[in-house]
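Removed from the display is one protein chain of the complex; every other protein chain stays in position.
Chain IDs A, B and C follow the sequence of writing; residue 1 opens each chain.
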Amino acid sequence: MIVVMKQRSTDEDLKKVIGLAQKYGFETNVSKGIEKTIVGIIGDNVYERKEFFESLTCVEEVIPVLKPFKLVSKEFHPVKTVIDVGGERIGDKFQFIAGPCSVESKEQMERETEFLSGLGVKFLRGGAFKPRTSPYAFQGLGLEGLKIMKDVSEKYEMKVVSEMMAPEDLAIFEEYADVIQVGTRNMQNYRLLETLGHSTKPILLKRGFMSTVEEWLLAAEYLYYHGNSQIILCERGIRTFEKYTRNTLDISSVPLVKILSHLPVIVDLSHATGRRDLIHPLAKAVVAVGADGTMIEVHENPEKALSDGQQSLNFEEFNSTYNDSMQLVKMMEEI
Amino acid sequence: MIVVMKQRSTDEDLKKVIGLAQKYGFETNVSKGIEKTIVGIIGDNVYERKEFFESLTCVEEVIPVLKPFKLVSKEFHPVKTVIDVGGERIGDKFQFIAGPCSVESKEQMERETEFLSGLGVKFLRGGAFKPRTSPYAFQGLGLEGLKIMKDVSEKYEMKVVSEMMAPEDLAIFEEYADVIQVGTRNMQNYRLLETLGHSTKPILLKRGFMSTVEEWLLAAEYLYYHGNSQIILCERGIRTFEKYTRNTLDISSVPLVKILSHLPVIVDLSHATGRRDLIHPLAKAVVAVGADGTMIEVHENPEKALSDGQQSLNFEEFNSTYNDSMQLVKMMEEI
Amino acid sequence: MIVVMKQRSTDEDLKKVIGLAQKYGFETNVSKGIEKTIVGIIGDNVYERKEFFESLTCVEEVIPVLKPFKLVSKEFHPVKTVIDVGGERIGDKFQFIAGPCSVESKEQMERETEFLSGLGVKFLRGGAFKPRTSPYAFQGLGLEGLKIMKDVSEKYEMKVVSEMMAPEDLAIFEEYADVIQVGTRNMQNYRLLETLGHSTKPILLKRGFMSTVEEWLLAAEYLYYHGNSQIILCERGIRTFEKYTRNTLDISSVPLVKILSHLPVIVDLSHATGRRDLIHPLAKAVVAVGADGTMIEVHENPEKALSDGQQSLNFEEFNSTYNDSMQLVKMMEEI
Partner (left out) sequence: MIVVMKQRSTDEDLKKVIGLAQKYGFETNVSKGIEKTIVGIIGDNVYERKEFFESLTCVEEVIPVLKPFKLVSKEFHPVKTVIDVGGERIGDKFQFIAGPCSVESKEQMERETEFLSGLGVKFLRGGAFKPRTSPYAFQGLGLEGLKIMKDVSEKYEMKVVSEMMAPEDLAIFEEYADVIQVGTRNMQNYRLLETLGHSTKPILLKRGFMSTVEEWLLAAEYLYYHGNSQIILCERGIRTFEKYTRNTLDISSVPLVKILSHLPVIVDLSHATGRRDLIHPLAKAVVAVGADGTMIEVHENPEKALSDGQQSLNFEEFNSTYNDSMQLVKMMEEI
């Protein structure tokens, strides 16, 4: 990393910086410019000490040269990670994760699972514990919802993906879910990440809606660092000033993550747009850009959904989106 | 709330909307424009049903007319809330909350507390459990840190403010802290809010760095709804594209919250700016705008702080900021 | 539009609002809720009077129901606009607009145009008048640059696309360019839009990097309103807090604009990303999502480009991007 000295810093100041670097076993390289002096700091794990240099009053700024994540980086692990979820893989073929926003009843889930499974979808999503902006909104069926998903998914041979909101729920998620989702508002809930680092289940890590790609990869680094390397990244749109869509899909993050990391990355189109009418064209874009899959909300009757009905596809819409996307997946193999 | 029908919607569609409203016991008022028809939906708790109307395919959008929070609103409770923290009040006089970013050792805390208490500061901040973007950064002393704070604060008659990161830590925070802080990354950690709703301790609720004022007040509504009305709001800057400061202080949120809510509101200047050199002038602005207090990081030797040294004031800087601010507080009484 | 009255407004206030509406010839529809009263205002061109209602102290807010643009909307003109640029069309087939960031010399343009024309590209881009953040950066060759483009484009039968920065340059652009570009920083330069409204040349209107889709369409409305209906919209990324890319490509804006407007829409991938290594995968996404084309910076030797070299493709990279995209265009016809 590079330490930029303040313009009026003295030789004493420079010695202080070099001394601090030596104390930690780092090498230094000083470059005196016309107006400013900079010090290159070289060594293992320099970033763990970055703040100490920033705190010095003679220092103007400390500029990182290396990326701050390691375990999830491509340099650390050049081979792409493929995640095996009880026989279904994420990372080496395009996968759909579909299902309702919320689990509402056994009957609803049964019909929707039958439909999805009939198409060939292997991953079933559904919210049981729902993070809601308002305390007055439907909060989900909780444990009962998870049990319903487990039941129907076994019957139709699908894998369950569901969001976990607090460390204390780990045991039940380990029992009822196949992939544990970390929601956008919890991407930097470090206790939750630490807990899930000790889990044996794969984690679907949503990007925080106001997080940079670097912070997202650092959240993945938390999971990995605490022991869980089975991580699926999920772009789901970021918050901008645009008001015609719920969020702004950052599609560039897909090829970017593929350059930076070995982890698979998918796109949640329902939250990224908040609009039914954009999902079909964007699903094709997600295939074409090279994502490892997409997550889409589907409801047998979106008009009666207990949550997120305005962004859920009905069976007919999903059917058409699914088929066109899978046809494109095949075609892309020829390019 | 107002339901806007799609341009090509039929009379059947209109009947469907009206029927749904009647089912929930709401009144309706139809207004047919040249291009669009709108339906006013009137009744208690209409927002709990907002999503159901949005899900209808004949509906273009649903526009709220009332604010979605109630318990924390000024309309619900016109008298300003003053919070009593063991004899020290927040809400009826300007208060300083000061201390280091992290508790580092007993000796450090002792010296800093002695200094702050000597000036007249009543609230001591200090991180024991630290949410850090990187798993490689210092994570705090944990329980030991809380115990140190408790000890020194009792000796110097100050009140302890510290951040709690997970529901499972409630018991120890109830024992060692006087005010429990919810951090910016946890503002929408609903399980944490629910848990703290059952606490008897006042909560200092930081605004999410990516949250609107409405979402911030809805997070406060969660606490209130689950039983805890002792809430101090804390603006701490939002994320923008500006790169010369760590965040962008949204100072307008202070008078805005005072119009919308009865809760006290303070400003965390250290995180809002990330720069020592902006804190003195901004502290005066925070007093002048009418905030109920400010939170500032202080360190006996910022150059040796284990975290956030570059934004912590040293004793001399804090002394000058404190004195000028308190002088301004007095002067403001005359305006 | 809907006028929401303040909570403590009186019957007198209501009469005032209704009276004002009647004065402008609008119809009104009053709906009294439990807490608030709302007034629907119906009539032609209500938005021209929106501000007057907002200014009333008894009014809390005025909520638009209709979109504020007309001439560029699909409702006004349901048939998609196809623009004929001297025989080459934009709007009914996927088009590439390619060329260097800046015109640097006749020889450079000659070699690049020969290469692009050889591939089958029909539109040549190149900056002659360059808007630069710093007065110390290369400002372009000006008129000489335009003349060079005109010469080489005629030789290789391509169409010239170039950015105009001020109304006073209209005459030379009418002489030397085939499509006049409005840059992102000038999207709300209304005098420029008005001037170009009187031009006979098609306009390529870049989206402001901090503009909503609504504001972008309103800028197009300015051109149309002042007489020029030949408008190509160009998404080029918006500013967010992400730092690994230059901007954030808002790919959803493409299908969104196609729902809202009859105008063709293309994507400038070079500015949207600022990185060579993301352009190939994103070009495929832009084809798949249904855009009418893409604009990409190409340079015979990006390492020696006078501007934007880090985001320009070299011939080999462009060749591969172009061929894969065009192959995908063909395949998409089967979906």
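In the analysis below, a contact is a pair of C-beta atoms (placed from the backbone, for glycine too) under 8 Å apart; a residue touches a chain by one contact, two chains touch by 3 or more.
Bear in mind the structure is a predicted one, so any value in this text is a computation, not a measurement.
A.B. asks: Looking beyond the chains shown, say which of C:A98, C:L124, C:M165 or C:L196 touches the absent one.
C.D. replies: Here the residue in touch with the unshown chain is C:M165.
A.B. asks: Among the options C:A128, C:L218, C:L233 or C:I279, which residue touches the chain absent from this view?
C.D. replies: In the complete complex, the chain left out is touched by residue C:L218.
A.B. asks: Of the residues C:K15, C:K155, C:H198 or C:K304, I need the one that contacts the missing chain.
C.D. replies: Answer from the full complex: C:K304 touches the omitted chain.
A.B. asks: Out of C:I18, C:L143 or C:M210, which touches the unshown chain?
C.D. replies: In the full complex, the listed residue that touches the missing chain is C:M210.
A.B. asks: Under the stated touch rule, tell me which residues of chain C contact the chain that is not displayed.
C.D. replies: 45, 47-48, 51-52, 54-57, 68-69, 131-138, 165-168, 185-186, 188-192, 208-210, 215, 218, 221-222, 225-226, 239, 302-310, 312
A.B. asks: Pick out the residues on chain A that sit against the missing chain.
C.D. replies: Residue positions of chain A that touch the missing chain: 2, 4, 7, 29, 31-36, 38, 40, 42-44, 63, 65-66, 75, 239-241.
A.B. asks: Which chain B residues would touch the chain omitted from the figure, given the whole complex?
C.D. replies: 210, 212-214, 238, 240-245, 248-252, 254-256, 259-260, 272-273, 277-278, 281-282, 284-290, 324, 327-328, 331-332, 334-335
In the analysis below, only the chains that are shown with their structure count from here on.
A.B. asks: Rounded to a whole Å, what is the gap between the Cα centroids of chain B and chain C?
C.D. replies: Each chain reduced to its C-alpha mean, chain B and chain C end up 39 Å apart.
A.B. asks: Using Cα averages as centroids, what's the distance between chain A and chain B in whole Å?
C.D. replies: 26
A.B. asks: Averaging over Cα atoms per chain, report the distance between chain A and chain C in Å.
C.D. replies: It comes to 31 Å between the two C-alpha centres.
A.B. asks: Can you list every residue of chain B that touches 2 or more other chains, as numbers and ranges?
C.D. replies: Counting only residues that touch two or more other chains, chain B contributes 239.
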